[in-house]
Structures are given as structure tokens and as C-alpha cells.
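Provided herewith is a single structure, encoded as C-alpha cells, for subsequent inquiry.
For this view, one protein chain was removed and the others were kept in their places.
First chain written, first letter: the chains are A and B, and each begins at residue 1.
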Amino acid sequence: MSRKTYLILSVLLIVSFALTACGAPAATQAPPAATEAPASTEAPAAEPVTVTWWHITTKDPGLSDWQKMADDYMAAHPNVKIEITVLENEAFKTKLTTVMQSGDPPDIFQSWGGGTFNQQVQAGLLKDITADLEADPTWRDSFAPGALGVYSFEGKNYGVPWDMGMVGFWYNKALFEQAGIAAPPATWTEFLGDVQKLKDAGITPISIGEGDKWPGMHFWNYLATRICGQAKFEAAMARTGSFTDPCFVEAGTKLQELVALEPFQNGFLGAVHDDMQAAFGNGKAAMELSGQWAPSTQAANSADQKGIGDNLGLFGFPAVEGGAGEGTDVVGGGNGFAIGKNAEPEAVDFVKYLTSVQNQTTIAANGSGIPVVKGAEAGLTDPNMLQVQQTFAAAKYFQLYYDQFLPPATGSVLNDSVQGLFAGTLTPEQVAQAVEDSVAQEMK
Amino acid sequence: MEAYHPVRHSNRLQKFITRFLQYFILAIVVVIIFVPIVILIFGSLKTTGEMYSHPYTIPNPPHWENLTTILSTPAFWRLLRNSLVLMLATTTGVVLVCGLAAFVFARLDFRGKGLFFNLFTLGLMFPINVAILPVYFVLRQMNEMGIHLIDSLVGVILVQIAFNISGNIMILRGFFTAIPSELQDASYIDGCNNFDFFWRILLPLARPALAAVAALTMIVSWNDLLVPLVVLNSDQLWTLPLGTMQFQGQYGQDLALVSAFVALSAIPTIIFYLFAERQIISGLTAGAVKG
Partner (left out) sequence: MQQLPAIPDILKLKRVSGAPHRLQDTVLIALFLLPALILFLLFVIYPIFRSIYFSLFDWNGLGPAVDFVGLQNFKDILTDQVFLKAFKNIFLIIVFSVGVQLPLALALAVMVGRDLPGRGLFRTIFFMPYVLSEINVAIMWMLLYNPDPDRGLLNAIVVALGSEPIGWLSNTNLVLFSIFIALTWKYFGFHMLLYLAGLQNIPQELEEAARIDGANSFQNFFYITLPLLGSTIRTSVYLSVLGSIQQFILVWIMTKGGPVNASETLATYMYRFGFVRFQLGYGSAVAIYMFLLCLIFSLLYQRLTRQPDYLTGL
């Protein structure tokens, strides 16, 4: 018996070796007819260089577009090999932190800026590229300054953005019509009323993936921004104020009002982000609170790969009556490339290529983000994405989503606590207190 | 004795009913076992659209696209190869290391034997699920000292071997002590030293035990998700369970595709099980009943 087992195993081994050899990955093969040779500022080094790149665009068209950009670059720079690792959002966060622990970060990797980014800088894990930006003013000035600032710490740059947008309510126009809602709600009261109308029409009002926790955090984030305003939040962060201020508790109370209406899809507490996008993309829910990545992920996760097409609309988070915040305040964020401390100059050069106007226009066109480089917004043809970009540009106060802005431990506490609000296991006071305690400990 | 005759008829009926009930209940259990597996197989043979429109029917006709798509991606074979390499290396290591140690515990006597044995018993109480964080610290420390075990298959192999030592030493020791000591005495009289006895007499006799340990370790290593998850970073080194987890995270909405992947990744295990069932079972029962 054991001999037979070993025989089978040897056969398997040989077969799998052979197949791996035959099916050599095509990642490093140069595609034919590159559109435009990437601008390379310095003469390519003679020795081969490997650049590792981790990103989280798991679906097409973004996935293939990134690959194509890498392939084009490698074609123009034969000595550079770009190894791409694509990970899903949650898996990426975990893997990245593990790798940071061993002090060996990837050369280029996905970053949202904020508290996590700052911690990485302070631990010496990122490369200071201020000099590279200074040496190429065209490149540096091509970025929207606010966006570039997200990836800097104490005046020095450690990464560059490629996408910056905002979170808002994506809605299904057809379903709204079906429920008899003439126009998107402008205030919180109108919003709750619309939720009720949708329920009465037998439509699931909101799709949410609270299993991942951060989708729900956006609700609390916006409510806090609307009710407390910029001043109170910044005071709490500066430790001159506190997160136990009644306005933050009020944010939780308002959220409870919404949850009490039972507006979410079945199983929302265990649903992940992809489930949320799928439910909306398949037309099973009327609204979702999500960011500029929503349209492309809705399509990618829907059964027909198209999402809800022309029925997709966007309205900003409603104003809360009596709140200290402005209705134009925007909560959002984006994506950027952080540069790891061991990165070679070729990595920085590749990132320069990735953020060129032409490639940024591709990003605009494929809907995976809102470009941050001047001139690329010409690629934004989708009216919804244009609306995002314009609302973002018009906002006086832009807040990076709390779970990225706050120190990582606090972000984690916030996400967990807000999930407790959705599940009815925590009170608004407890949520506010938990955040306050964590901030106090992290910022001491 | 007079009671026998009248009892006989109802006895036979009773026996029949009992047998029928037994088979009925067992059949229900068989169905329960098969339902998740069958749903998985159905899913893998449907297109994603069909998964929505006809989720619970037999796929007709069966669509092989998802299966062929997965089988034609080199990444899948890379996962298989890594898992295979890992499994073979770990199993060889475990059989060697535990065989040697178990021999010493079973057939020889020396100062501190009890102490060392109790040390290994401690390992049973510190299973890998509990130890993974502490082990990660040690691997990190070794990384800092220049021994790069993180993001390397060797690291996974060493950790897997280390955590399979305790149980398998127990199993092998049990088998080895069962060999009659007369054999050992006789071999000494014939002029063998301990090594000769080990190599020429004990090992051939212990082949079923070693096969059992090998089969068990193969299963444990092949299915291991935790150690590769923590130790490996580069997707070139991922093993099959790790790849499955990643695949599900990435394509979770495409139920048919995920079903196909999981089904394909379960096939090697099932094939192995059907061939090595006896070894696996004998290893488990020996370890459990005697340990």
C-alpha cells in the first residue's frame, strides 16, 4: 500500500513540475506595440533590478490595466523586473503588517495615508523621496497638493497618491422611482423618511458589508463630521477636546435611529465588502454608502459584470439638522503608493511612470479611481465620477476616513465599536468612550 | 430452554427491524456527509449565471470551463507543487527524526530518559494553534540574526516537523515497545550493536508503524494553513490551502469559480485518502488509544 502511495506521489510531483515549467507565467513578457514609451529620466542601470509591488485591485479592468503599465515599463527597461502581488483588502492589511514586522517592506505598496502611514514612517520603514520630488518639479507639481500631502509626514514625502475621492450615497434611480421618491434626500430626516418609503415598497433600502466593519464606520464618520464639525474633531485629536463630547455620542444615537429601522439586507452583519457591492450591483438594494471605488466594484461583483448601468446615481451624505458641520464637508480618501525603505531608484522611477498624466487618464477612464494629476481628469467621462471629483474639489473641509486617519489601534477599536452599534450590543456612549480611551493611550 | 421456539419468530422480525433502522439511520448520516460535497461539485460544474438561476439542480450539461480555467493557470500548479514539496520534506523529516528518537525511548535506557520524555509530552499541550504567535517571534529573531526562515519553505518545513514531533514519538514508541525484547537480546548475542539492531531488525519490522506516521503527517502537512499563512509572504511560495483562502477572498462572489477551486484542491486529498486509508486510521487509533 505504501509503495503505491509513493508511486502516485512521485507521478504527481513529476506531472506538476512539468506543468509548471510548461505554463510559464507570462507576467514578464513584453506585450506588442506599446502606446508610448515611458519617459525615463536616467540611463537604465546595467544590472537587473527587481521591484516588488503590492496592490489591492483584485478585479478588472483595474487589475489588467496595472499589469499592462508594468509590462510597458518592463519593455522599455529590460533590466527591471516588476513583481506584482495582488491581495484582497483585508488580506493585504494583515500581510503587510507581518512583512513590516520583519523589517522587509515591499518596494511599492498600497497605502491610504493617515495614522498607519505615519507609524510606518516613524518606524523607519518608508523611503524619503522628498529629494526625488524636488529634483523633478514637473512631477511634483502635477499632483493636487492636498492629495500629495496625505502621503507626507512632517514635511517630508514618503509616497505619492494616485486616487483621491470621497464617500457618498450611491443609489439606484429605478428603485427610488419605484418607491415614489422624487429626489435624493438633503437632510437626515428626509433620509430616514426615504428609507421607510423603500421598506414600504418592499425594497431593501441599504446594502452594507458590516462583517468587514469599516463600511459601517463610514456612517459614524459622516454623522460625527456633520454633527461635530471640523473644529471639535481636530480639538479631540489635539487632546484639547475629547471624543466623549456629546456631539460624538449624538452621532452614535443617530446611527442607532437608522439601525432601528432595519434598513439593511439579510445577513448584513456577516456580509463582507464584496457581498455589499454584489447586493447593490445586482439591483437588490437601493443605496450604499461607499467611495469612488464603488461603480467598478459593483460591476465586478455583479452577476452580469455590468452593475446597474445608467440607473446609478450619487448623492452626498445628508446634512444633519442642527449640526455644526457644513453640508459640503467631505469624508473620503484614496489610494497611493508608499515607497518601502529598501526600494531602488528604479522603483521611484516606475512610480513616476505610474503617475504620469497618460496612465492617470487610464485610471480615470477605467473607473477605478479619481486621478490626482492635473490634466488627467479629462479621462473622467462618467457623470457620477465627475460629480465625485467636483464635490471633492469644492469641499472646504476634507477628512480622511477615521479608521485610516487615527492611529491603527484606535482605528481598529472604532471599527469594532461601531459594529457593536449595528448589532445593538454597544451604546453610543460606550462607542465614544472606547474611542476616547484608545486615542488617549495611543497619543500619550 | 422451552422458551426458545416461540421466541424465534419475533426474534427474526425484531432483528430485521433493527437492521433496517440501523441502515436507515446510517444512510441519513451518509447523505448528511455527502450534501456539502455534492453541492460543491455541482457548483464547480456550473457557470456563475447558472448558480443563480438553478442553484440546486444537477448541472446539465456540465460546464467544465471553470475547472479548465483553473487548471490552466500556472499559479494553481505552483500551489500544488509547493504543497507537495512541503509535504514530502516534512514527512521525511518527521519519520526520520521521530523514528530515531522513539527508538531511543522505547528500547534503550539512559540517565534522564524520563525527563526527556516528559519534555516531549509537554509538546502535546502546546499545539501549533496556540504556539503560532510565540513561534513567529522566534522566527523573527532568527531573521534578525541572519537565518532567513521567514518567507521561505524551509521555515515552514522546520516548524511543521517540530510540531509533529511529540505526537509521533508517542505513536512510534508504542509500536517499538511492542517488539519482543527477545529479538533485541538475540541480536546482541549475535554481535549487533544498537545501531545494527535499529537498522536491520527494528526498522523493517516497524514498517507499518512508519507508514502510519508518514500517512498522518502527510495529511497534516498538506492541510496546514496556519504555518504557511504566518511564515510565507511571497505568492510564489504559497501552498494550496493558502492559495484557496486567497482565491476565496478575491473571487468570493463568483460562487461557481470558488467551488471549482475548492473541489479541485480537495481531489488530491481524497485520492490519497482512498489509497492510504488503512495507514491513516491505524496511526490515529494507535496514537489515541495508547497515548
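In this text, contacts are C-beta pairs under 8 Å (C-beta built on N, C-alpha and C of every residue); 3 or more make two chains touch, one makes a residue touch a chain.
As the structure is a prediction and not an experimental result, all values here were calculated from the model.
Asker: Out of A:T85, A:Q101, A:T187 or A:N342, which residue would touch the omitted chain in the full complex?
Answerer: A:Q101
Asker: Of A:V150, A:L198, A:A236 or A:A271, which sits in contact with the chain we cannot see?
Answerer: Reading the full complex, the residue touching the unseen chain is A:A271.
Asker: Would you mind spotting which of B:V29, B:I58 or B:V154 touches the chain that isn't drawn?
Answerer: B:V29
Asker: Consider the whole complex, including the chain that is not shown, and state which of B:T69, B:N223 or B:Q236 touches that chain.
Answerer: Candidates B:T69, B:N223 or B:Q236; residue touching the omitted chain: B:N223.
Asker: Can you say which of B:V135, B:I171 or B:L232 touches the chain missing from this structure?
Answerer: B:V135
Asker: Which parts of subunit A face the unshown chain closely enough to count as touching?
Answerer: Touching the chain left out of view, subunit A contributes residues 93-94, 97-98, 100-101, 119-120, 123-125, 210-211, 266-271, 408-409, 412, 419-420, 422-423, 425.
Asker: Touching the absent chain: which residues on subunit B qualify?
Answerer: Counting over the whole complex, subunit B touches the hidden chain at residues 22, 25-26, 29-30, 32-37, 39-40, 43, 51-52, 55-56, 96-98, 100-101, 103-104, 107-110, 116, 119-120, 122-127, 129-138, 141, 158-159, 161-163, 165-166, 169, 177, 181, 184-185, 188-189, 191, 193-195, 219, 222-223, 225-226, 230, 240-241, 244-245, 248, 255, 258-259, 262, 265-266, 269-270, 272-274, 277, 280-281, 284-285, 288-289, 291.
The definition used in the following text is that only the chains that are shown with their structure count from here on.
Asker: CA centre of subunit A versus CA centre of subunit B: separation in Å?
Answerer: Between these chains, centre-to-centre, one finds 39 Å.
Asker: Show me the residue ranges of subunit A that touch subunit B in the complex, using the header's touch definition.
Answerer: The contact residues of subunit A facing subunit B are 1-2, 4-5, 8-9, 12-13, 16-17, 19-20, 23-25, 58, 85-88, 90-91, 95, 98-99, 101-104, 272, 274-275, 277-278, 301, 303-304.
Asker: Touching subunit A in the complex: which residues of subunit B?
Answerer: 48-49, 52, 72-75, 77-78, 80-81, 84, 88, 140, 143-144, 150-151, 207, 211, 214-215, 230, 233-235, 245-246, 249-250, 252-253, 268, 271-272, 275-276, 278-279
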